[in-house]
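The block that comes next holds chain A.
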Amino acid sequence: MNYFLNFINSGDHFSYVLSSYLIVFFIIFLIFILSNSKTKKLEKEFVNLIKNEEKK
Partner candidate 1 sequence: MIFNLANPLRFQRLIEKIEPITLNIAITLLLVGLFFCFFGSPPDYLQGETVRIMYIHVPCAWFSLMIYSIIALCSIFSIVFKHTLADLISRSCAPIGACFTLATLLSGSIWGKPTWGTWWVWDARLTSELVLLVIYLGLIIINNAYEDKSKADRYSSILAIIGIINLPIIKWSVDWWSTLHQPASISKFSSPSIDPSMLLPLFIMTFSFFFFFISILLVRVRGEIIQRKIEVIRFNRTV
Partner candidate 2 sequence: MGKYKVKLDVFKLVKREIRIMLKNFSIIYSFSTFFLIASLIFVFSVNDISYVKIFYKSIVWIVLIFSIMLVSENFLNEDFNDGSLKELQFLGFSEESIVVSKSIAMWVMIMIPMLFLVPFVFVFFQITLYELISLVITLFLATPSLTLISILSSLFSVQLKRNKIIQFVIILPFFVPMIIFTTSTGTLFESNNLKENQFLILIGIFFITLPVCLMAGRLIMREINK
């Protein structure tokens, strides 16, 4: 806990560390969400295609 309190009170360094963590996690979550949404979209398309095939 001591480490954390020191870290929060470190002023300038705190903002640097926090911003770098935020940026890295933002990038990783961005690629995660993008790939997930792309896959979901493709899955929907695939299910629709299969349904159309069966109707015929």
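Note that in this section a residue touches a chain if its C-beta (ideal position, glycine included) is under 8 Å from a C-beta of that chain, and two chains touch if they have at least 3 such contacts; residues count from 1.
Criterion applied: all candidates are chains of the complex that A comes from, given by their letters.
If you're wondering where the values come from, they're calculated on a predicted model, not measured in any experiment.
Although all of 1 or 2 belong to the complex, chain A touches just one of them, candidate 1.
Residues 1, 3-4, 6-7, 10, 12-14, 16-17, 19-21, 23-25, 27-28, 30-32, 35-36, 38-39, 42-43, 45-46, 49-50, 53 of chain A are the ones touching candidate 1 in the complex.
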